[in-house]
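I am attaching a structure below and will ask some questions about it afterwards.
The complex appears here without one of its protein chains, the remainder shown in place.
After this line comes chain A, so read on.
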Amino acid sequence: MSFADYLGQRWPVIGVLAVQHAEMVLIAVAVAAAIGVGVGIVVEGHPRASRVALNITGTMLTIPSFALFGLLIPVLGLGAPPAIAALVLYAIFPVLRNTVTGLASVPGAVEDAARGMGLSRWARLRLVRLPLAWPVVLTGVRVATIMTVAIAAIAAGVSGPGLGQLIFGGLARIGGANALNDALAGTLGVAVLALALDLLFVALSRLTTSRGLG
């Protein structure tokens, strides 16, 4: 069967897997973003704490993904939970790093003026510092998302959902019927999904960044 015929026939299945894939990624990134921004707010301005937090979350990225998925199976079982948990661990670092960078790059004079006019710590964070850091934070979330889309394909190795199932399934039956088409569809699907999410973030960034910035 040609790849075109294959797509024409199998697109409903591919579509379902792509949606699963996207769901898994977005859930993981949402959780990681909450953790990354939260920890970033707490440690920013404390160089030691920032370094420790960045080192720990950065080290996560050096653990091979297949190993991390596997390590989580005894704790969380098979399927989506270990996959999402692993993705969260990977996605925290870019968000945290950009949150720390973004908050630290708020100009001293702006911070000084905000303090001098009597804005509380919380008000400064909410009204001034986070909005100014926002484009950088959002870039961190975007990087985390793209990265996670690729890593999530490995999740099929622990029976996780998503396009990885096509890739793993295809590679396991290589030489069999549609094996190559499955692997190709899964791989291209991951790339297309990454591109689509990237565009989504570009749009989101345009919509949510003040016109006074940039």
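Keep in mind that, in the parts below, a residue touches a chain if its C-beta (ideal position, glycine included) is under 8 Å from a C-beta of that chain, and two chains touch if they have at least 3 such contacts; residues count from 1.
Basically, contacts and distances are computed from a predicted model.
Student: Under which of the names "ABC-type quaternary amine transporter", "Xanthine dehydrogenase yagT iron-sulfur binding protein subunit", "4Fe-4S dicluster domain-containing protein" or "Protocatechuate 3,4-dioxygenase subunit alpha" is the non-displayed chain listed in UniProt?
Tutor: UniProt protein name of the non-displayed chain: "ABC-type quaternary amine transporter".
Student: Of A:Val13, A:Ala34, A:Leu78 or A:Ala113, which sits in contact with the chain we cannot see?
Tutor: Among A:Val13, A:Ala34, A:Leu78 or A:Ala113, only A:Ala113 touches the chain that is not shown.
Student: On chain A, what residues meet the omitted chain?
Tutor: Against the left-out chain, chain A lists 107, 109-120, 123, 127-128, 131-132, 210-213.
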